[in-house]
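What you see is the complex with one protein chain gone and the rest in place.
Should a chain be cited, it is by its letter among A, B, C, D and E, assigned in written order, with residues numbered from 1 in that chain.
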Amino acid sequence: MRPSKRAADQLRDVSLERGFSRHAEGSCLVRFGDTHVLCTASLEERVPGWLKNSGKGWVTAEYGMLPRATHERMRREAASGKQSGRTQEIQRLIGRSLRAVVDLQALGERQISIDCDVIQADGGTRTASITGAFVALAECLSWMEQRSMVKRDKVLKDHVAAISCGIHNGVPVLDLDYLEDSSAGTDANFVMTGKGGIVEIQGTAEADPFSEEELQALLSLAKAGIATLVEKQRAALA
Amino acid sequence: MRPSKRAADQLRDVSLERGFSRHAEGSCLVRFGDTHVLCTASLEERVPGWLKNSGKGWVTAEYGMLPRATHERMRREAASGKQSGRTQEIQRLIGRSLRAVVDLQALGERQISIDCDVIQADGGTRTASITGAFVALAECLSWMEQRSMVKRDKVLKDHVAAISCGIHNGVPVLDLDYLEDSSAGTDANFVMTGKGGIVEIQGTAEADPFSEEELQALLSLAKAGIATLVEKQRAALA
Amino acid sequence: MRPSKRAADQLRDVSLERGFSRHAEGSCLVRFGDTHVLCTASLEERVPGWLKNSGKGWVTAEYGMLPRATHERMRREAASGKQSGRTQEIQRLIGRSLRAVVDLQALGERQISIDCDVIQADGGTRTASITGAFVALAECLSWMEQRSMVKRDKVLKDHVAAISCGIHNGVPVLDLDYLEDSSAGTDANFVMTGKGGIVEIQGTAEADPFSEEELQALLSLAKAGIATLVEKQRAALA
Amino acid sequence: MRPSKRAADQLRDVSLERGFSRHAEGSCLVRFGDTHVLCTASLEERVPGWLKNSGKGWVTAEYGMLPRATHERMRREAASGKQSGRTQEIQRLIGRSLRAVVDLQALGERQISIDCDVIQADGGTRTASITGAFVALAECLSWMEQRSMVKRDKVLKDHVAAISCGIHNGVPVLDLDYLEDSSAGTDANFVMTGKGGIVEIQGTAEADPFSEEELQALLSLAKAGIATLVEKQRAALA
Amino acid sequence: MRPSKRAADQLRDVSLERGFSRHAEGSCLVRFGDTHVLCTASLEERVPGWLKNSGKGWVTAEYGMLPRATHERMRREAASGKQSGRTQEIQRLIGRSLRAVVDLQALGERQISIDCDVIQADGGTRTASITGAFVALAECLSWMEQRSMVKRDKVLKDHVAAISCGIHNGVPVLDLDYLEDSSAGTDANFVMTGKGGIVEIQGTAEADPFSEEELQALLSLAKAGIATLVEKQRAALA
Partner (left out) sequence: MRPSKRAADQLRDVSLERGFSRHAEGSCLVRFGDTHVLCTASLEERVPGWLKNSGKGWVTAEYGMLPRATHERMRREAASGKQSGRTQEIQRLIGRSLRAVVDLQALGERQISIDCDVIQADGGTRTASITGAFVALAECLSWMEQRSMVKRDKVLKDHVAAISCGIHNGVPVLDLDYLEDSSAGTDANFVMTGKGGIVEIQGTAEADPFSEEELQALLSLAKAGIATLVEKQRAALA
């Protein structure tokens, strides 16, 4: 039995609240149960140096946590003077995941910066971030389409969403919350497209190594979960 | 006429939403119109080095802004590797303001850290932060009182709240929003207690110097505004 | 009775020694009793990025303390790798105060950087800095006028000087030294122009809040004190 | 045809030169073709704070590249003042991979720090690092066993090694060199134990998403490649 | 002919003003012509970690320059966030030079920190710093002897002073000022004791290499110059 009484293949309550922010060109407050992340998309008419005069744009992401998003207060990264390895790893993952479904040529020489800020954490912040970031990005592209800057569907090749899975008490389960995450033997994050292609897979054995069969079971759970998330993205963007 | 159509002595819509955060011992989402700040209070059973074995506690504050809380995206302070002078100035002000109404002896050798994170900005973030931080702090002390750690009303000597005033188009006005703040000739922040004592006053002439009479007019507006804010604090904590 | 035996409205011995530095375009060693600050003005033929091609110049300030300017040695900020919040707050205040009396258009696209370095500290370093920085700035502008770069009196609209006041043992007093500052219940810094306009006011209740009447009393002391300081500036620049 | 003329399932020439360093308790110069990494193991009689008095030890890793290990000189991280996100991601991966086969209780309250420094890079530096780090770690534990500090085979539960795979010109291939890595559509790193359990899997679609079948093909290549690497580890440690 | 009209073996006007600082346990304002350095000695009842319980003390030095000590304003090191290589090299040299004449055992487990801050620079700041730092250190030790903490002459084994020499227009000259320093072909700094022993020698060929004969000529100049400086130290400390 899962601590949250959920079935093994059951997502937490997921909501995607588009247009949450007044200033950003795109935004989404994503909730996976008690994990809440504010994703904003900011359009900038400049690109990183290595893309100048290339005709191509860029999509990048930054990730942060409010100091008391977690059970114990964590030190503020701005105060400690640097972003942790974990933060950098996550924001690189979010950026790569989004770029996998973006045609940078069709975007043109512009940068869209996605900020994912965790307001409250209960496990799965990186997968919630990717799922919400896609909605913020799509809203930003709609904003640009209204100003005749791009065709949104030329830039966005597909949906992208993410979910974590793990082996908890020997059972493969979907969408780990903090309690499960802390005690799971294996933890895997999957990033997949609307068409079911795999963009990223990151599996880690916390205690004992896992087998090919276990990897397969987690992948199956993830596919179903991500299909549901993509449905919710479509609804939010409708 | 003010851009927002408000009367010269009219506050924006103010709300104080207590218990917003699941994990923190105290929290408050404060809204002054479109300025939204999440304030959390975190109790820690340790004090800064210079207070060890003094029997006294400490209350401190940190302040941050989400990168796209503002009209233009700002660089994330965690990424740039340091907090700006403005950030440090504001968090020092919040901490001093709160300590002005706290009996550190009655708190005992513990630290309460208040995090004020601006989710959305439209002027007056520092005064909203102080006003909301007080509610988070009071809720944290109630949490402690329920665990017989302190008597809340021994620790809290009074309320404290803050408001900005300014001279806009030659007219003294209360609670500047971003539009007014950008064009105000003089900008002053007042921090006052429930009994009407002055805790902090910070007045700055952006263009021409101001006179004693103008200072007096701003102070009068502030007194009335802060009295209203203290009422709202009482209601939120009831 | 004040520890220094001074009357409540009595300044410390103040001296403004112009031309102290061999290399700087303007300089002033300012002494408020045992508080000694070396102020230098450096002319640079460049402006911050946001002023390029605006036709406007800029005046900025930096502040520092020698490690053993104080009773106890403080850590060198260059060694600790960052400027403290206090340092940043003070240097922002000095810059704003000076700009309040400068016509940046008349200065032209150039920057004057004022460095205020505390050689010895005994309270009131920020107000001494502002008072001495004005003299260094004026000398720099005279240097420029001799080279037909500007008309000094077009650039400088007025004098600006600053003084601290506080409530010590219940009595409002002028120009706190370190001993008084450490024990004062309320501490306020005033920055005013030669014509008596208020540029900045920063009042802080260290212990109990203060009243409007007390604020008024401090302001009256400051007005008289600043009038004297402006006289001394005129003498130094004559 | 692969640029290196290798068969799809063919590793580069791999060598593991144990005892390369005079000072370290364990060391290994690992070569995967033109990728050369020096791995050293340093024993320290202290543990991170959170393990004090736990009876448990710790194994951690750091990763670096000489500035001209690569085709173009890269900025020295010590000079730029921080480790890149990529560096941090890799050193976290190495540490997790090693800990997956270590009994931290059997190690006792000590820390072994593995430094993996890339002398020359030609793709696959992180997988070479893990493979060589295991040898350095094992040699360090033998050094400790000679001094009756531990039983090496109590501490080391299994071998661990790593290899990269990718889809190059539509064909799944083993052990990418730099040329293949730069142009591969999908890139996956596998970390596995001597018994064939999966410790880490990190798959990334650089261009188009990949399918479950492709993931399966890469995993099969990796299993065979890692089995060979484990053989070479055994030989090096014999 | 030297730009300053001095003879080849002539020092600039040198003064050593002891007791310059009100707060420090020892201090000296040293002037070598237009080079002015304030040296303060701060006694601290603690030692670096590696000396704890050793019974030995430590003498260390820090060096800084006011931003406009020089012809052109330099960036403030506290603002740039780190000390330059030059600064670190100089402060390491000052510390080593002082420790060469101190019996750290006789000092006892205490640290004396010498701060050398250049108020105005005209060449030779490091040698002026060493010469003045010795006076500040000696005054601090007298202060300690008055409190029966040490015997000054047990701690101080000898005097130490320093001077620069160089080859200017082919002629070996003593005590280079900025103008000579900028154009000297060879620049050498000598640190010597009262008894004439060599503590440090640092010679650098700016353009062409120098010969043994030239080194010998510089050393002879330095010996005479340092003998004079030691006389002035004795007079200042009398």
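A few comments on the model shown:
We take it that a residue touches a chain if its C-beta (ideal position, glycine included) is under 8 Å from a C-beta of that chain, and two chains touch if they have at least 3 such contacts.
None of these values were measured; they are calculated from a predicted model.
Just so you know, the chain we are not showing touches D, E across the whole complex. When the missing chain is restored to the complex, the residue among E:145, E:200 or E:231 that touches it is E:200. Although one chain is not displayed, its contacts with chain E can still be listed: residues 82, 84-86, 88-89, 91-92, 96, 100, 188, 192-193, 195, 197-205, 208-212, 215, 219. Against the chain not shown here, chain D presents residues 21-24, 27, 34, 38, 40, 42, 44, 62, 64, 66-71, 73, 76-79, 81-83, 87, 113, 115, 117, 119-120, 122.
Just so it is clear, only the chains that are shown with their structure count from here on.
Hopping across touching chains, the smallest step count from chain C to chain E is 1. At the interface between chain B and chain C, two copies of one sequence, more than half of the residue numbers in use appear on both sides, so the contact is built from largely the same positions.
Its C-alpha atoms superposed on chain D, chain B is turned by 120 degrees; the angle is given in steps of 5. Interface matching across B-C, A-B or A-D places the copy of C-E, with more than half of contact pairs shared by residue number, at A-B. Between the CA-based centres of chain C and chain D the separation comes to 59 Å, rounded to the whole angstrom. In whole angstrom, the spacing between the mean C-alpha positions of chain A and chain C is 51.
Under the contact definition stated at the top, the residues of chain A that touch 2 or more other chains are 81-82.
The chain pairs satisfying the stated touch condition come to A-B, A-D, B-C, C-E.
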